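Here the complex is missing one protein chain, while the rest keep their positions.
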Amino acid sequence: MTWASQLIQYLFTGLTLGSIYALVALGFTMIYNSTGIINLAQGEFVMLGGLIMVFFTMVLKIPIVIGLVLTVLGVTMVGALFERLAIHPLKNASLITLIMITLAASILFRGVAMVLWGKDPYALPPFSGSQPVQVWGATIQLQILWILGITILVVFGIGFFFNRTLIGKAMTACAFNPLAARLVGINVRRMVLFSFGLSAATGAIAGTIITPITLMEYDRGPLLALKGFAAAVLGGLGSGPGAIVAGFIIGILESLGAGLISSGYKDAIALLVLLVILWMKPSGIFGSAEESELKKF
Amino acid sequence: MRRTDLYTLLAIALLVVLYPLLVGGNEYFISLLVFLGINGIITMGLCLFMGYAGQISLGHAAFYGIGAYSSGILTTKYSIPPVGAFFTGIFLSALIAWLVGKPTLRLRGHYMAVATLGFGEILYIIFNELSPLTGGPSGLSGIPSLEIFGYPLEGAAYLYLAWGFVLLLLIFSLNVINSRVGRALRAVHGSELAANAMGVEASRYKVQVFVLSAIYASMAGSLYAHFVTFISPSSFSLMFSILLLMMVVVGGAGTIWGALLGATVLTLLPEYLRGLEDFEVLAYGAILMIVLLYMPRGILEGLRSLLGKRKSRGAKAHE
Partner (left out) sequence: MNERILRVQGLWKSFGGLRALESLDFTVSEQQIKSFIGPNGAGKTTLFNVLTGIFPPTEGTFDFAGRSLNGLKPHAIARLGISRTFQNLALFGNMSVLENVMLGRHIRTRTGLFSAGLRLPGMRREESAIQEKAMEELRFMGLENRATAEATSLPMGEQRLLEIARALATQPRLLLLDEPAAGLNMRETAKLSETIRMIRDRGITVMLVEHDMSLVMEISDEVLVLNHGKKIAEGSPKDIQRNPEVIAAYLGEEAGDA
């Protein structure tokens, strides 16, 4: 392979990873915007998405499309239950308690997954066959195009939802000023519930589309959450578009780093980005320092 | 220190000294108690940082690992005497804690939590990847066991060593808590704004106690390395960092006794789950959730109010 096509290869891998990080980052952002909490269990939504999809398509032999819908619905319910049972009762608790309840949930989800699926990784068949495709000299799997396509769809769908629909705008209002939102009749409780459900759904989609390529096992969550969070912060916590762009940036950096420098340390790349950003400019590349000073957390 | 603290301290010391008379040379129990002591040391340090100073660290297994690998690598590959390796580990942990702590402890709650999480993960990756030095995923073996003047420290002798450390560090910790420094830490927890306004340089104290907790963890790591003589990165993973956090929180983050109680519960619990290993992670998640939702001040406080005792302050408040 020529050097250029090698690079294209890395680029596509980077975009693939980046899609997942972008979706995870989006999930973080939605919950952060409506509650100010960082959901440390975000990675588990992805993991559950992948593993539940495996169950539907491999065990129950349900067709992919229906399996996808059912999986997303299932994980959405998990997210909603999580909010009702663990987040809502603690709304007046201290910051550390809130951080830890999401941590506890992530451990719980992992524990359940370990019991149900064990520690082995599981595979999903690619959505439309495993015949690779030639793009600009690089050989890429068709699944990658699915991943990119679905990610773009989800991103635009969510963007549309927040900017054009009444419910979406209501949720944005809650983020800005819960009291004012309540005063104009918005049911803040329900908005928070929705944001958790939506976040879970986004994570689940990410899980289902990535599993055909990277497989999925019970403890993929934490690392995904960390990288997704890195993207969310890099893009300016609270900014959806920022999170998406940053997700792709991190994905590409990781891919280039793995290919050009060392594959053993590839996970450390995103983590280093995370630390550097937090240390130097926690408001991210798209956020403003002043604005982040005024935010709750 | 307060009288109850002193009595509890003496009681523990008594139990340690009398141990052989109580249970004899049962190797399994001895191991368990050594691990309990080791975990207790890390937990005490973490409690000073989290419970008293009110900060959060989700990556403390890293410092435990630094201590363990320093002792392991220096004694096996460079024939450095264990004491030298021990202090090198402490120095490294302290240095890294200081370097990482300064920028990280400026961050607010969630950011601090995630930054420490990221830091812990990076160290874990390093332990795995630096194979020539650390032995990689297959670990480092052949770590020499300790001896004093030619007399090998094994079994019950190691128990005394580990718990000797625990008691000394416990005394040190209690002294710090009940001092000007302890007050400064608690002030930072209570209101960083007011602490600064009263002349307590909050950022400096946060880093100081972070470094101290890293030193505790490093000591525990060295003790661990010489006891098990084989270490691998899996002992220093995120799961262990979370377990440490749980020990502090579940027991009762507010006091050092709570932290030790948490260490006891969470070190002994896996033993009861033998055979139910598949459910281990699930159990941890469930326990943490239940404690956070229903006993947010930890088991110690839960027990206290159950037994009808109240914290002496609370009772006197209604004069």
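Odds and ends about this structure:
Going in written order, the chains are labelled A and B, and every chain counts its residues from 1.
Definition applied: a contact is a pair of C-beta atoms (placed from the backbone, for glycine too) under 8 Å apart; a residue touches a chain by one contact, two chains touch by 3 or more.
Computed from a predicted structure; not experimentally measured.
Note on the chain not shown: across the whole complex it touches B. The missing chain, though absent from the display, is touched by one residue of B:I30, B:A85, B:L123 or B:V181; that residue is B:V181.
Residues of chain B in touch with the missing chain: 172-173, 175-176, 179-184, 186-187, 189-191, 193-202, 208, 212, 312-314, 316-319.
One rule holds for everything that comes next: only the chains that are shown with their structure count from here on.
Centres computed as Cα averages put chain A at a distance of 32 Å from chain B. Of all the residues in chain A, the ones that touch chain B in their complex are 37-38, 40, 86, 89-90, 93, 95-97, 99-101, 103-112, 114-115, 118, 222-223, 226, 229-230, 233, 262, 264-265, 267-268, 271-272, 274-275, 278-279, 282, 297. The residues of chain B lying in touch with chain A in their complex are 50, 54, 56, 58, 103-104, 107-111, 113-115, 117-119, 121-122, 125-126, 128-129, 238, 242, 245, 249, 278-286, 288-289, 292-293, 296.
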